[in-house]
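Only one protein chain is missing from this complex, and each of the others stays in its spot.
When the chains are written out, they are named A, B and C in that same order, and each has its own residue count from 1.
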Amino acid sequence: MNLELALRMCEAAVKQAVREGALVSVAVVDSGGHLVAFQRMDDAEISGPALASGKAYTSVAHRMPTADLAPLVAPGGELYGLAGDRYVCFGGGIPLRDSDEDRRVAGAVGVSGGTVAQDVACAEAAAELWDGV
Amino acid sequence: MNLELALRMCEAAVKQAVREGALVSVAVVDSGGHLVAFQRMDDAEISGPALASGKAYTSVAHRMPTADLAPLVAPGGELYGLAGDRYVCFGGGIPLRDSDEDRRVAGAVGVSGGTVAQDVACAEAAAELWDGV
Amino acid sequence: MNLELALRMCEAAVKQAVREGALVSVAVVDSGGHLVAFQRMDDAEISGPALASGKAYTSVAHRMPTADLAPLVAPGGELYGLAGDRYVCFGGGIPLRDSDEDRRVAGAVGVSGGTVAQDVACAEAAAELWDGV
Partner (left out) sequence: MNLELALRMCEAAVKQAVREGALVSVAVVDSGGHLVAFQRMDDAEISGPALASGKAYTSVAHRMPTADLAPLVAPGGELYGLAGDRYVCFGGGIPLRDSDEDRRVAGAVGVSGGTVAQDVACAEAAAELWDGV
């Protein structure tokens, strides 16, 4: 992960949010789950800094999109009880993997502020830039 | 939001609580989610400071009554897992919006201590003062 | 402690702040350190909810004015290291004691937003009401 690419990912997510008619926050983190870039659109919710960053962190920590974590943390799921302040376990976070065969998680993008479907669409727009590198 | 109005909202909520036979705490926050006024009725629960303030904060952060968040954070809801120390996601918090066309969230009121129905009734009594400004 | 008296103490502190030309937050807590009433003057700092409440809590927890704690938590003092997010150890918090011979701490007032001298003056104005009961 690097700042230049993280900024382009933020822009791609914001551009998608405009298309969706959503107001979102976007966070990009590195392989340690630490913030590299963050952008909150004008008038987007004040919960964005915590939730977008939380989704990105969670995507790195659990190495899967937060949307895929949702059923696992639901009652009866094997990670029931995980969701909370630290782990944000609904859609909008996507891990970003190295392109080599190890496919290590090199970072993640997290989006919050729209509906979950909108957040996911914005995060995917950002993740596409990563996959194209 | 200003202190004079926030105090009148607290009084309105307390007055409604007396009518309901409930003992409540009332919190009013500004657009940043920061406390402006708080009142806990005699013998009301010690959880009131955290819960009433949490409902008010959550109403600003997510721009909807906390009662409307409840189904979204329940198992199967799209925000399942959101509720926690930071976000209080059951009824009793109501966002307060500017009267102009932007309808920005300018603050919120949160009530805790009675049944959820009582808390909502008290918060609505407070919010009426805002809407009447 | 009761809400009616706590509100009068808040008003007394705010009135003193106006005299001092300060913008403050005032918190009154019960013997458990739990908030009973809080008021933040218009344009007072957003750190007021945490700091005024923290001074009041600390005054109950350590049974002394926070101004008296300051030298104890300084380097070389016997409580060095205590000061932090939970305990606010500079002037502006005053414990309120029962008038009987036990002199139990029944609550406290905390003020934040002005200079320390202003905060102390405002807290003392509030505490006078308690002593006069």
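Here, a contact is a pair of C-beta atoms (placed from the backbone, for glycine too) under 8 Å apart; a residue touches a chain by one contact, two chains touch by 3 or more.
Model, not experiment: these values are computed from the prediction.
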item	value
Contact list for the unshown chain, restricted to visible chains	A, B, C
Among A:Leu7, A:Met64 or A:Ala106, the residue in touch with the chain that has been omitted	A:Leu7
Hidden partner chain, residues of chain C it touches	43, 45-47, 50, 70, 73-75, 82-85, 87-91, 115-116
Touching residues (missing chain, whole complex) on chain A	2-3, 7, 32, 34-42, 46, 48-49
Absent chain, residues of chain B that touch it	30-34
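As a working rule, only the chains that are shown with their structure count from here on.
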item	value
Proportion of interface numbers common to chain B and chain C (over half same, under half different)	same
Interchain centroid distance [CA atoms averaged], chain A/chain C, Å	42
Centre-of-Cα separation between chain B and chain A, whole angstrom	29
For chain B, residues that touch 2 or more chains besides their own	32
